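Only one protein chain is missing from this complex, and each of the others stays in its spot.
So, subunit A:
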Amino acid sequence: MTDLKNSFRNQPDERGHFGDYGGRYVAETLMPLVLDLEREYRTAQADPAFQAQFDDLLEHYVGRPSPLYFAERLTEALGGAQVWFKRDELNHTGAHKINNCIGQILLAMRMGKTRIIAETGAGQHGVATATVCARFGLPCVIYMGAEDVKRQSPNVFRMKLLGAQVVPVTSGAATLKDAMNEGLRDWVANVHDTFYIIGTAAGPHPYPEMVRDFQSVIGREARAQMLSRINRLPDILVAAIGGGSNALGLFHPFLDDPAVKMLGVEAAGYGLDGDQHAASLLGGFPGVLHGNKTYLLQDDDGQITEGHSISAGLDYPGIGPEHAWLKDMGRVEYTAVTDEEALDAFQLLCRTEGIIPALEPAHAIAAVAKIAKDMPSDSIILANLCGRGDKDIFTVAERLGVEL
């Protein structure tokens, strides 16, 4: 049993700090709201009825628990460690994002909020938010960078079908960070009735903690499934990292299992040596953006720089503050894989397992492919398959030179 004081699982502190990271760096207009949200979240956490409703929706609406799957042919192809997947791409809406959206919309309704806003990059969080808004009958505005609207048109149409209003954001670089700026601008002007469903484990406290908690169902299930299936824990967990919510969801319940190593995989884009990547931890520096202190892609003057990744969902210049802390503590190791490596892994999984992964988990699979062959055949890698790839087939076709 781990001493609570020596636990990796008792962050953040009461001010929302993960070590030096996190916090509540927001405009004064939002500050009372953010404090109010924290109070409401604490009472919801202590309310068995809230938890019961969350669990019920996850089971009957989202389709949890998601399967734990031994990827036999991929394991054979890689020739080393056994590769297992947590199949969160089988969730309703096709990604892990829905877990968090269910939690947050229940909280929004508990707080009496009548209007939902969200930002989205690849569109997965936007689709998940539009989905829960339709399910509970709340109006929904999704901010999406104009560039991403073009790159991800199927998801834009999905959101519209679900009744959401999709607002293309043209300010700045017209990508995810600008969509988040616009979400914050909407929120600050509509504080009385609006709830902002943030999609990743970032933003002002309590969002990083709250999103992590809602996503931790992934790791709790996986841990129990591993123990019941093969009566042991995995040797290493692997997950892709944009803002970092799917990785934290998988990692957090294992943080105090010292024998379980963890590997977070950032997007190296065209390579870490240039500036065309989205690896905030490996290629950035600590700073303050979007309500929290964390590693950021930025220049010498603190101006935020634009990352690049083939995966729109990883293309964000920041990272959840808990990852920043886990990196500095050395509890989680972080690596990065390029667009090319992710594309190769994408195709490898299609052909060996009959699973089309999203480009985000394709980054995790690329990292798995690198480490598996050097591990003994009785060792176990557990990777989070956090989204399915239907949304990405156009991007992949273009990069492979195939005309659809």
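Note that a residue touches a chain if its C-beta (ideal position, glycine included) is under 8 Å from a C-beta of that chain, and two chains touch if they have at least 3 such contacts; residues count from 1.
Everything that follows uses one rule, which is that contacts and distances are computed from a predicted model.
Engineer: Going by UniProt, what is the name of the one chain that was not included in the view, given "Tryptophan synthase alpha chain", "Fumarate reductase flavoprotein subunit", "Potassium-transporting ATPase ATP-binding subunit" or "Phenylacetate-CoA oxygenase subunit PaaB"?
Structural biologist: "Tryptophan synthase alpha chain"
Engineer: For the chain that's not shown, point to the residue among A:L33, A:V156 or A:A278 touching it.
Structural biologist: A:L33
Engineer: Which of A:K113, A:H252 or A:H290 sits in contact with the chain that's absent?
Structural biologist: The missing chain is touched by A:H290.
Engineer: Touching the hidden chain in the full complex, which residues of subunit A are there? Just list them.
Structural biologist: 15, 23-33, 35, 171-172, 177-178, 180-181, 184-185, 188-189, 191-192, 287-291, 293, 296, 298, 300-304
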